[in-house]
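Can you read through this structure? Questions will come right after.
As you look at this complex, bear in mind that one protein chain is not there, while each of the others sits in place.
Up next, subunit A:
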């Protein structure tokens, strides 16, 4: 699909180029018609007229796809809205990649083809790992006419990230699933063996115990598979920033609806506070999932015997004083608990897939253990929303998970993408 779109874009570019050359021919002809006696009889191609930067910018803007005009040392001279909306601040990283540089060099020195007089086109595929994994195919052609330091190179971009992501998702899923399911599966078959060997002699109390453990393990496997699938689906969407507007008040109401049953107990309390009029550009379901995961963690790891767990959900505008990374603007949402806290050496690795804080003395059986994916999901959701996560924790006092998200722009309806 995408490759046909790309071909179409390339053809349009070709047409536009010919049109440019056409103008110049028309210009010459009209000047010459004033003196019909020297009108050339042969149809030899006139030397191509050097396109100006304005012509080139117009050309890039006309192309229904992502297009750029590069200068002779690779500087971006023009960038159409499609390219800006899709890549914005990743453009520089794409263009300084060695593959892109090599293609540019080839394009700058490419000879003109005999028939059309057009310089040969060059292509390159560039893969980036950060900030999100991307794979982009670049096609470049020098505009005929100009050379040396005045060269202009038309560059078309075609995003191959989704295709690549599907492949990677499949590989990752198989690797993770086969590895992580092994432990619960081993436990399950262990107990099956125990039950079989006991024939009917196993006493009913033990049998109930075995079956309970087996049920727990099966539930764990189920949860693991669900979360892995959810994570894979999120990964596929990483490249598409959400555009829906979401009021924080509405979001918190949804979250409360989901978690209130968990706080019926005497031993847990939830308090919710937020400033008025906060709006995010965010996917509602994903945001609910994100906060469910954070609150779930607070309950799972914060509960202590003979201690009432207080969980606070809060939203406010980010200012230089209350935000550690001093990003001005945006919205801060936080989940704070007064649980036992997390030791500092775990903090940098918390959002890693399958990283679990293992040294919890009261959980030797591993039954209450999480999948190790909750915070990885949180991070994946934030990545797609252009947000950030901070964790503040003091052992003995509790933990705060701080989510920073960009504020939705004021206009209620917008057609284009953000400029930067």
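To be clear about the criterion, contacts are C-beta pairs under 8 Å (C-beta built on N, C-alpha and C of every residue); 3 or more make two chains touch, one makes a residue touch a chain; residues count from 1.
Here is the rule we use: contacts and distances are computed from a predicted model.
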Message: Please identify the absent chain by the protein name in its UniProt record; candidates are "Peptide ABC transporter ATP-binding protein", "NADH-quinone oxidoreductase subunit C", "Sarcosine oxidase subunit beta" or "Phosphate-specific transport system accessory protein PhoU".
response: "Phosphate-specific transport system accessory protein PhoU"
- line: Of A:129, A:200, A:276 or A:306, the residue touching the omitted chain is A:129
- line: Touch with the missing chain holds, among A:183, A:202, A:351 or A:407, for A:351
- prompt: Of the residues listed, A:179, A:215 or A:304, which one is in contact with the missing chain?
  reply: A:179
- request: Considering the whole complex rather than only what is displayed, give the residues of subunit A touching the chain that is not shown.
  value: 73-75, 89, 92-93, 95-101, 127-131, 149, 179, 324-327, 344-355, 379, 388-394
